[in-house]
Structure formats: structure tokens, C-alpha cells
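The complex appears here minus one protein chain, its other protein chains still in place.
Right after this comes chain A.
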Amino acid sequence: MTAVQGSRKPAPTLPRTFPRTALAIGLAFAMAGCASVDIDRAVATSNDDAADFTQGALQLARTPEQQRDREAAADALLAQPLDQNAAVRLALQNSPQLQALLAQSWADAANGAQIGRLPNPVFDFERMRTVDELEFGRLLAFGLLDLITLPQRYGIAQRRTAQANIRLTRDVVAHVTQVRQAWVRAVAAEQSVAYARQVNDAAQASAELGRRMQAAGNFSRLERARQQAFYADAATQWASARQAVTATRAQLERLLGLTEAQAERLRLPPRLPDLPKAPMPPDRAARTASAARLDVRLAQASYEAAARAQGLTRITSLTDIELGVRHDTMFDRAEGGSTRRNGYEVSVRLPLFDDGSLRRDAIGAQTLALTHQLEATLRAAGSQLRESYGAYRTAYDVSRHYRDEVVPLRKLIAEENVLRYNGMFISVFELLADMRAQVNSVIAAIDAERNYWLADAALQAAIVGVPVAANPALPAGVAGSAGGPMLAAQGGGDAGH
């Protein structure tokens, strides 16, 4: 399966021809038992398995109509400020990365299922001439062992297809989680920048007042410089805040797979959603996470495929049997007649030099490794969930603490400081300095809220069995990865690759 060169028409045209070709050259009896890959069913399974993540909207677009539908849906979503669910939906509808993921999954599944097919028979034609004789030799040969082991191959192919399906779901969940987190970062950055501007404004007012104070002879150069220094610092903070907006937004644009024109239309809501009234209780997180966890299922599928493959390898490593049907025709020029010969051939590979033990050892060891890998995944699953929940719960408590304690206290301090200013107990410079401190607390509160929503997205993923880095505060981690499965450095459970 070669990659599509032209960018105008991506993946869609290829798969359609593929089954046809296979059908055309397949033999009737081989057809009966052949394994096939239905990508639409695989996508439907992913939609079911991770309904919270895909909102049922995952679809591999292969026709121009589907492509147009996708564009229309993206346009509709971009017409309004994009909330978190809409962002996920937009990624599902619009992201070429996700489409690539689906197509790649199809490819993986098809490759995996290949073992379920019989190798094609070999037709051998010979033309031999002696002095007076011309001989046509025809041999149709096929692997007898392949035919005998067909049910086993079919079983392996099924397991591998299932494996590819789970991997697809997992990659989709990971991508959607990244979209959620990128959305949270982008909204939080926009929310913070308004406050960073306020800090800057306050510092600017201080600096300007300081300048005038010096001009009027009321401030020394030192005092004026101090006020100016606040402004200088605030200006850099504001610049960083604006850069954070650009960076987080760009990251979101990439994950949504927006074109430049679409990116221009992207609008985000002014603030993050409020914290939920109560955090998700720990037992609910544990209950929701179940045997349906993707990491466990993937490890299970890898193990089963390997275990079945082991049985097959035990036979094929030792021997190989090939059966051929021969039909020869000889023309005798001298006598002016022809004779025919019919018969069959059986060829057996003799295990004289290689008794196949190394191959059997290798496959056995591989299966053993996968057994342990499955056990490790089972054991790690609960622990990862607890870690994710811990991060989630801490982020919730911290954010609520900011909301209920820190910010109201800062507000109270600000109000009292205005009263103190009224009484000429403090100066306007102290008032502005306090205002900066107050605003910085608000920015910290927004950061805490952002961390909560990041941890929330990570927990949702952890519950279905896709451990995602809980709370990377800086959006740098994902910046470069433009394609392929986006599961950066996760724990075990993925032995299938």
C-alpha cells in the first residue's frame, strides 16, 4: 500500500480498489475463509467504546461528499465561540491528523489480517526443447500447510484486527484529550492576558505618576526609578502573557487541524467553565474504570494474538509442505504426435540443519513477555488511576481554595486599601502596588482553574485506560508532533507495536 502522492484526494480512492484486486485473483476455496477488514465497523466500535470522547462523530471521510460534509460541519462550529465539546467535535470533523490516524489504523488492521489469507498458488510454466521434442510443463503448486492451518491463521488475523481497533480507540482518546487540554490552555491564556494587561496598566500609571512626581520635584531619581522598574517588569510579563496566548492558540489550531482561513475564524469563549460544585468522588472514578479499560484490553489482545501465533509457529518452524499438480505436454516433431503427462508433486522441507527451535524459542519468549506485560498492565491500571485521581482532586481543591479564599481575601485587602488611601494612610503608589498583587492572585487563580480542567481531562482519559500526563503547566510538550499516534511516553500495556 503506497502513500498517496497528490494532496487533492487523500486516502479514499485506494482502499476501494484493494478488495477488488484481492477478489479477482483469489481462489474460490481460499475466499471462503479469508479474513477482511471493515474500517467503518472499526470506527463505529471506537465511537461506542469512547462515546464520551468521540461524541459519536468519528468518521473516516473517503468521498468528496463526506469531505464536503466535514467542511460544512467545521464551518458551523467555527461560527460561534468554541466551547470545549465543540472543540472536540471540530477536531473529529476537521483534523487531518485524526483522519490520518484512522487511515493508518486501517492499514495496520489490514496488514495484521494478512496472515488470515492463503498465499496465492504458484503457476509454473516450462517450455523445453530437445532435438526433436518440444515440451510444455505446467505446474500449479500451493502450500498445503497453509491450507491446513487456515483456521488458526484466521483466528490470529481476527485478534490482530481487534488489536488494531483498540489501538485506534486509544489513539483517538489520546488525541481528543490533547484537544481538550489545548482548549483549556488557550482559553486560560486569553483569560490571563486581560489581567496581565491590568497589571501593566497599573504599573504604567505608577511610572507615569512617578515621572510627574520627579518633574514636580517631589520624587528623587531613585523613587521614580523604582516606579519605573515595576513598569519595566510588568511590560515583560504582559509580553509573555500575550506570547502564551499565541502559543496555546497555535497549539489548539494544530490539534484541530485548522487551515489558515479557519484559524482566523476561530473564536474562544471569554473564560473557563466554572468549577463543578463538587469533585468527582474517588469511588465513582474507580467504578467507572473497569475491565473495559483500553490499556488492559490492548495488552489482552496482544497476548492472545501472540499465543495463537505460537501454536502456528510450532508447526511452521519445523516443516513446510507444498502440493503441486503437474500437467505436461510433449510434442515429437519426428513422429508428429504429442503425449501428455499428469501427476502431482509433494515437497517437504527437511529439518536437517534448522530444526526451528530458535524460532520456537523466540516466539515462546515473546508470548511469555506478553503474559507478563498483561499482568503488569493489570497491576498498573489501578495505580495510574489513583495517581490521576490524586492530581485531579488536588487541582480541584487548590482551585476552589483560590476561588473561595485567596481571591476574596485579595479583594477584601484591595477594598480596605482604598479606604486607607481615602484616609491618606497610604499613597496612590501603594494602592497601585496592591492592585498589581491582587491581579497577580487572580492570574494564579486562573492558572489553578486551568490546572483543574487539565487534570479533569487527564482523569477522563485515565478512566478509559489512556494515561495522559496529568498536568504539564507549560504547553511546550506537544508543540512539534504533527502526525502519527500522539501517545507520548506512556507506561506499558502497548506491547503490540
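The criterion applied here is as follows: a contact is a pair of C-beta atoms (placed from the backbone, for glycine too) under 8 Å apart; a residue touches a chain by one contact, two chains touch by 3 or more; residues count from 1.
Please note the rule applied: contacts and distances are computed from a predicted model.
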(message) Missing chain, UniProt name, options "Raffinose/stachyose/melibiose transport system permease protein", "Dihydroxyacetone kinase subunit DhaL", "FtsP/CotA-like multicopper oxidase with cupredoxin domain" or "Carbohydrate ABC transporter substrate-binding protein": which is it?
(response) "FtsP/CotA-like multicopper oxidase with cupredoxin domain"
(message) I'm checking contacts with the chain that's been left out. Which of A:R138, A:R211 or A:R386 qualifies?
(response) A:R211
(request) Tell me which residue among A:L432, A:I446 or A:A462 touches the hidden chain in the full complex. (result) A:L432
(request) Touching the absent chain in the whole complex: find that residue among A:W106, A:F219 or A:W453. (result) A:F219
(request) In the full complex, which bits of chain A touch the chain not displayed? Write them out. (result) 198, 201-202, 204-205, 208-209, 211-219, 221, 223, 414-416, 418-429, 431-432, 435
